[in-house]
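Shown here: the complex without one of its protein chains, the others still in place.
Coming up: chain A.
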Amino acid sequence: MAGQFTKNTGRLLRFLLRRDRLRISVWMLSLVTVTLMIAISFTDLYATKADRQAIAETMLNPAMTAMVGKGYGLEDYTFGAMMAHQMLLFTAITVAIMSILLVARHTRADEEEGRIEMVRSLPTGRLSNLLATLSVVFMTNFLLALIIGFGLASLGIESMDLAGSLLYGAGLGAAGFFFTAITAVFAQLSENSRGVIGFSFFVLGTSYMLRAIGDVSSEALSWVSPLGWILGTQVYVNNYWWPILLTVGVSFILCILALYLNAIRDLDSGFLPAKPGKRRASFFLQSPFGLIFRLQRTGLIAWAIGMFVIGASYGSVLGDLDTFFEDVEMMKQMLTPVEGFSLTEQFITMLMSVLAMMSTIPTLMAILKLMGEEKKGRTEHLLSRAISRTRLIGSSWVIAMLVSFGMLSLAAIGLWSLATASIDGGIDLGVVYRAAMVYLPAMWVMIGFTVLLIGLFPNGSSWIWGYLIYSFIVVYLGNLMQFPDWMSNLSPFGHVPQIPVEDMNIMAIFILTVIAFACTTIGFIGYQKRDIEG
């Protein structure tokens, strides 16, 4: 009878491992490498106890607490305390994302594609696929916990002993367990994999928010959040194991629930009924512009929130900037003081180049969507109707231009909102906003290059990402690594005047804008003349 449910689970488990051997290895390797490298880098960056105490001071503000969690052991900020405070939460979130994606991929996504149907038509048990998936992801998390635990301990860093390191690893593993289980439940509830991933990320986001609010205002709220439980272990300071047991216990109960729901439902069905969609298209949707926007709506909203939060998190540290700069040797190399300007103003110009380049990512995605649609054979639906190519690529271009403006504005406003709260006497929005907007022409050049590639070399259109990465390296790290000037001159971001510290350079802005529009025009003409693939 048990065979009804579990037959061939072992075989499926090996099959899943075979399918994911690369994927899982890459996740594990990156997580372990980053964790160990950060731990080592702490010993270089903050060599003395005084260094560490100084950085602890800068951590003592609500914005920081909301972002990375409550600091335990700030009064004696050892390497271990620092690691647990600054790294545990974000690494746990990454492990959670890994678990969510792996589980969704092997449950609802496979079911939606009809692969589970194939598997179920073979002599396999009703729950075998879910059991195999849960086992694979649990094993991944368990192994990750052990490797990180023993790995951190093996570094032999003072204050990071074996017991604490194993708990650190266990915290990550437990976070993985919880999100594996919750995703497995959602895989039974939602009818499609986008829903599963969406709900699971919603739980992850809510956990983060609840913990952020709880850590700042009321501790009880943090204990509602699974991420709060992980931080509650107070790794390397008090080493509490019971929150791990709590997390694993809850995960186990959720798994039982997922298995039960899977056993009683039909294949391809979900418990949350898919509500019927719209019978008619809204007025807005009935144009290429509306369609292209609609296809990217969710992604753009997520990016908009993300850019605001990134801006805000940079803004939150501006108040402690002076302390920060005196203590951190690396930062001194990046910024040479300029007469007449505060460190804050100088720092803002540096942040703006980073924020502008980050805002370029959703901007380029918006214009490259056109290529994605072409590759999937969907542009021909539009071009075989009364839509000219100019109108199609023009609509994409307008959306990209709006995205560039919107994302950069949100990042600047986000930065200003927390900066003005954390700096004594506040800061003028106009100053911040001008410092941001001056980067728009450089972003337009990036759009222009992309349009040029789409028009003339459609298969090479993704090279633009390489150019953006190059720009990031030469402009952001240029000062630190002492690159020659011509290297940053090859990037449009290298020509933007760093106001308010530098004077406004109308000529540079004008030339960038001309290049941007020239490339766009050539790209438009090329798009007119070439074959549409797909």
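Just a few scattered comments:
By our rule, a contact is a pair of C-beta atoms (placed from the backbone, for glycine too) under 8 Å apart; a residue touches a chain by one contact, two chains touch by 3 or more; residues count from 1.
The working rule: contacts and distances are computed from a predicted model.
Its UniProt record calls the unshown chain "ABC transporter ATP-binding protein", which is the correct pick from "Acyl carrier protein", "ABC transporter ATP-binding protein", "PucR C-terminal helix-turn-helix domain-containing protein" or "L-serine dehydratase". Check A:Leu189, A:Leu285 or A:Ala508 against the missing chain and you find that the one touching it is A:Leu285. Here the missing chain is touched by one residue of A:Leu22, A:Ala386 or A:Ile506, and it is A:Ala386.
Residues of chain A that touch the chain left out of the display are 112, 192, 194, 274, 276-282, 285-288, 291, 294-295, 376-378, 380-388, 529-532.
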